[in-house]
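For subunit A:
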Amino acid sequence: MNIRMKTIFVLSILVLAVVFIAACGKSGTVQSVNYGGSTTVLPIMEGAIEQFQKLYPAVTVSYEAPGSSAGIKGVAEGTYKLGGSSRKLKDSEKESGIQATPIALDGLAVIVGGNVPVADLTIEKVAKIFAGETKNWKEVGGPDIPIVVINRDEASGTRGSFSELVLQHVLGKDAKFVETAIIVESNGDMTQKVGNTPNSIGYCGFGYIDAAKHAGAKEVSIAGMLPDIRNVYSDKYPLSRELYIVHKGDLPKDGVERDFVNFLLSKDGQKIVKDTGFIPLP
Partner candidate 1 sequence: MNDTKISTQNLNLFYGDVQALQDISFDMNEHSVTALIGPSGCGKSTFLRVINRMNDLIDSVKITGTVLYNGNNIYEGSFDVIALRKSIGMVFQKPNPFPMSIYDNVAYGPRIHGIRKKDELDSIVEKSIRQAALWDEVSDRLNTPALGLSGGQQQRLCIARVLAVEPDVILMDEPTSALDPISTAKIEDLINELKQMYTIIIVTHNMQQAGRISDVTGFFLNGVLVETGPTKDIFFNPKEKRTEDYISGRFG
Partner candidate 2 sequence: MKKISTNKTNARLFEKIAKGFLWIAAGMSIVVLLWIIGSILFQGFIAISDREYPVIARGSMTAAFDAERKYTAAFLINSGIRTDELTAQDIIDFYSLEKTDWVISAQDLDVSLFSYEAESGLVESFRESVFGDEFQLAFTARPASTEYEMLGNVAATPGAIGYIDSGLKAFAKSMGVTVLDIPEAENKKIAIIVNKTIGISELSLRHVVEIFLGDERKWNEGGVDIVPYIYTTTNTTHSVFIALMQEGMFKRSCTLVESDHEMIEKVGSTPGAIGFIPEHAIDLARQNPNVKIVTVRSVALFVNPAVMEIKEYRQLRQIAEANVSKLFSGAITNYSEIDGIDLPVVPILYKESTRMDNELRTIQFPEGWEHGVDAISVETEAEFVTTLSKTPGGIGFGNYFSLHNTLVGQVLPVRRQEITQNLTFEFLTEAPSKSSRAGGVSTIIGNTILLIFITLLFAVPFGIGGAVYLVEYSRQGMLVNTLRFFTETLAGIPSIIYGLFGYILFRIVFGLQEGILSAGLTLMIMILPTIIRTAEEALKSVPKSYRFESFALGATKWQTIRRVILPAASPGIVTGIILGVGRAIGETAAVLFTCGSSSRFVLDQGVNVEMFTKSARVLALHIFFLFKESAGNVRAIHQAYATSAILIIVILGINLLTAQLLKRMNSMRN
């Protein structure tokens, strides 16, 4: 065998190896289930999957987080068996047979930079700040310094919820965020940014309040109500929303998905919700 033939031989072995392994992957010798969706729901899902896997070690469950909309779309197309969403389903989505089961509550907290002495705001004031109408801290009892607004990226479900609960609630359906806001890509980034930027204001999920404080930020009460679980349960704190698991149609009775959702709604599952900083269902 001359050199050329030898090389071709070796190369074809390698290619065959890859194809063989690929074939193995296709045949599904592993029960691997894919869920995906909202980044907000990600910590709950990760925690639940960790516990759930202990009960079902033969199944490998994974959750990706490209965003609520991508999750719902994935469920509609069948790429995901279950999806996570931090926003309500649109009518069009409901019409294609997708259902949403609430699994937790989430509160949205307004946070400010460590040097801002303002500790309480009304929802109207918050809306005006984020819409760019209120530009200086002195208009809300702070020093004469311009407000640095920090906002989330457009794909964020959290941003969508905040817009709905604050901006649109106060200023109407067409209310828009101020264009000069600094954009960050995740709750984690938001806490760091607000913590490190003097005179800033932003928002994050309840689960990130402690991280925000660690980064130097402070939470703001809304009309005297601090962002905490009790105030959400008693409806005194206005900025809260539901988090959902979405699925297509009804879940089959003895499927992994049914068990998973039941696990999320069980005491253990709700404990995970609490541990990750969200609010268990009442």
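Regarding candidate selection, all candidates are chains of the complex that A comes from, given by their letters.
By definition in this document, contacts are C-beta pairs under 8 Å (C-beta built on N, C-alpha and C of every residue); 3 or more make two chains touch, one makes a residue touch a chain; residues count from 1.
Here the structure is a predicted model, which is why all the values come from computation and not from measurement.
A.B. asks: Looking at this complex, which of 1 or 2 sits next to subunit A and touches it?
C.D. replies: Per the touch definition, subunit A is in contact with 2.
A.B. asks: What does subunit A use to touch candidate 2 in their complex?
C.D. replies: Per the stated touch rule, the residues are 3-4, 6-7, 10-11, 14, 18, 21-22, 24-26, 29-30, 32, 39-40, 42-43, 46-47, 49-50, 53, 57, 60, 62-65, 114, 117-121, 140-142, 186-189, 191-192, 195, 205, 207-208, 210-211, 213-216, 218, 221, 224, 275-278.
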